[in-house]
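Let me begin by handing over the structure; questions about it come next.
The other protein chains are all here in position, but one chain of the complex has been omitted.
In order of appearance the chains are A, B, C and D, and numbering begins at 1 in each one.
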Amino acid sequence: MTICRVVGHVWATKKESSLEGLKLMVVESEADSTSFVAADVVGAGIGERVLVVSGSTARRALGQDDCAADCAIVGIIDPVEKA
Amino acid sequence: MTICRVVGHVWATKKESSLEGLKLMVVESEADSTSFVAADVVGAGIGERVLVVSGSTARRALGQDDCAADCAIVGIIDPVEKA
Amino acid sequence: MTICRVVGHVWATKKESSLEGLKLMVVESEADSTSFVAADVVGAGIGERVLVVSGSTARRALGQDDCAADCAIVGIIDPVEKA
Amino acid sequence: MTICRVVGHVWATKKESSLEGLKLMVVESEADSTSFVAADVVGAGIGERVLVVSGSTARRALGQDDCAADCAIVGIIDPVEKA
Partner (left out) sequence: MTICRVVGHVWATKKESSLEGLKLMVVESEADSTSFVAADVVGAGIGERVLVVSGSTARRALGQDDCAADCAIVGIIDPVEKA
């Protein structure tokens, strides 16, 4: 799971039908600062630090194995304690 | 899902049979500027910004789990709003 | 499997329900120094060197194929002998 | 799918049994110049530009889901047209 920050929304009027109704957010990875898009299942807001999963696990998180999304926000991070 | 720009088409006369009839496009990732090839399921055109999925999710998007494509264009992006 | 060091814990009060009860730890890859989050199944502690798996294999390690975690700590490394 | 150039063959006398009979070729990615090995299913030759898939999709392309290959050459590229 990567730690990301939610930086925006993305809208796609024309999209594969299984993506209808999903909330798609732009997230930025803390590890390498790259941005990508994840479907949100926990009600995350702009600016929040979140846990993001990818691949087949994202489909599991979305509860539909035939969904055309390969990234999902699965948690909103409280504080991170580092040694 | 990565945000990419469609930059071209690719033709492969000689290909694995499950790829017959797929529209294969060259896309460039906004995150790292690398180019790769994705099968289009939403009617994307050159220059458009699109959402691209990879791995087993691409096969789900293409609706054929035994398809030999591991990247698919699943949405055409409207505007991206960043905080 | 990547070799990582456990560098902290992460808490997410709001999370996908399948993550409830999992011990989520921040690990740092020895290969490229990036940090990410893995669910621990072997009782690893801060500072320990561990083996981390990702993707569908992490779900296998967690024993629940519908779990929304895509990284898991599956071993605590003794010494590494290099030639 | 990545665009690669075929740069050589690789032989492994001692290998997992499911790899017997596969034509293994060294390919170089155009995106980042890294080299890796892919099983060829389309009769590609040295110097040709090819489409390569990875992960579970490669096993689909090879037509054997229990095959121990995770990269496959699935098309020989004609010309690439860029905008």
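Just so we're on the same page, contacts are C-beta pairs under 8 Å (C-beta built on N, C-alpha and C of every residue); 3 or more make two chains touch, one makes a residue touch a chain.
What you see is a predicted model; the values in this text were computed from it and never measured.
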Option touching the unshown chain, where D:8, D:43 or D:63 are the choices: D:8
Chain C residues that touch the omitted chain in the full complex: 1-3, 30-32, 41-43, 51, 53-58, 60-61, 72, 74-83
Hidden partner interface residues of chain D, rising order: 6-16, 18-19, 24, 26, 34-38, 46-47, 55-56, 58-59, 65-71
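One rule holds for everything that comes next: only the chains that are shown with their structure count from here on.
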Cα superposition of chain A on its sequence copy chain B - rotation in ° rounded to nearest 5: 70
CA centroid of chain A to CA centroid of chain C, Å: 19
Cα-centroid distance, chain C relative to chain D, in whole angstrom: 31
Where chain B touches two or more other chains, by residue: 55-56, 58
Topology of the chain contact graph, where touching chains are joined (line, ring, star, complete, other): line
Every chain pair in contact, whichever chains are involved: A-B, A-C, B-D
